[in-house]
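One protein chain omitted, others in place.
Here the chain labels run A and B in written order, and each chain numbers its own residues starting at 1.
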Amino acid sequence: MNVNAPVLLSPVHAALLARNPVWSEAGVTPPAVLGFDGNDAQRAAAVGIADLSHLPRAGAKGPGTADWLAAMGLPVPLQPNSWNQLPDGGLIARLGLTEFLVEGDASITDTLMQTDRAAGVYPVLRQDASFALCGARVNELLLQTCNVDFRTLDAEPSKLILTSMAGVGVTILYTRTFTHPCYRLWCDGTYGLYLWDTLVGIAEELGGGCIGLNALR
Amino acid sequence: MKIMICPVNGPRPVSEFFCWGEIRPMPDPDTCSDDEWADYVFNRNGAPGVKKEWWCHSASNTWFIVERDTEKDVVLRTYLYGEAA
Partner (left out) sequence: MPWRLLRFALSKKHPEPRMFSDHPQLKSSYDVVIIGGGGHGLAAAYYLARDHGITNVAVLEKGYIGGGNTGRNTSIIRSNYLTPEGVKFYDESVHLWQDLSEEFDLNLFYANRGHFTLAHTDSAMRTMRWRAEVNKHLGIDSEVVGPDFVKRAAPMIDLSCGGHAPIMGALYHAPGSVARHDAVAWGYGRGADMRGAEIHQQTEVLGIDVQGGKVRGVQTSRGYIATNKVLCAVAGFTPRILDMVGIQSPIYIHPLQAMVSEPLKPWLDPILVSGSLHIYVSQSARGELVMGASLDPYEVQSTRSTLDFVEGLSSHMLDMFPFLSNVKVMRQWAGMADMTPDFAPIMGKTPVEGFYLDGGWGTWGFKATPVCGKTMAHTVATDTPHPLITGFSLDRFRNFSLTGEKGAASVGH
């Protein structure tokens, strides 16, 4: 990694660094964690937490946003608080009535950021901390930190939930995009380190802990 | 745990919300008198009753209107602005 180049680091970069991670190959920015030690898979089986803050994302909101995104060929979710998969494996999420989050390949998010916005479309800066939570005991962790029972998302795979977890506002959805089914979670980046430490602490009590991307894929 | 019903996100614990107080029409600051303006800025309807209030679901930043009995703390109705009828 070229330390001189300005790179947007994960909000939990310091916490990752402290655990001596294996980073993704040089030249890929921002860097992602592939794994920590030999036991990632074991932890992932119990409760695993991976940092996915490095994924490119873009946000927009306003009354004209749904039409604007549809005109660009994106599969806009029709219901508030729901999401759709993008063909390349990314996703588009409708947060409430008129706000959208797109996460996926940089070619899509860059296009969104650079395209002229239509009337009633406003950009939303997305500097999220974003995690994936997986494992057999993941619901025990969720029940300790949040008032919503996420097991209902199993039955309604296109739904997403905006709620408060350990006092932090979060967006949560359930996805089978990876080999391990997992919950994806986004929160404001400035709360990232706190939420990461809190969740990793509980996950470790439950026999899991932090994992890299390889354990998820 | 008290449950508030967000018109978009559904029933949630009241800790996910904050209350912005009673809906009060603002007098026109250019034409109203100083007394009318002071009344609007400071005075409140502090007696109990069914009041219409602004509430916000903070996790999703959804603003909506709650009709609530402030003596019994019972929520009678919640709806988005503009849906009032």
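Everything below uses one rule, namely that a contact is a pair of C-beta atoms (placed from the backbone, for glycine too) under 8 Å apart; a residue touches a chain by one contact, two chains touch by 3 or more.
Only a predicted model underlies this, so the values are computations on that prediction, with no experimental measurement involved.
Although one chain is omitted from the display, it touches the following shown chains in the full assembly: B. One chain is missing from the display, and on chain B it is touched by residues 1-2, 14-15, 18-19, 21-22, 34-35, 38-39, 41-48, 51, 53, 70-73.
Methods note: only the chains that are shown with their structure count from here on.
Note on chain placement: the centre of chain A and the centre of chain B lie 33 Å apart, centres being C-alpha means. Per the touch definition, chain A reaches chain B in the complex via residues 80-81, 95-97, 147-148, 161-164, 169-170. Of all residues in chain B, those touching chain A in their complex are 1, 8-9, 12-13, 15-16, 57-62.
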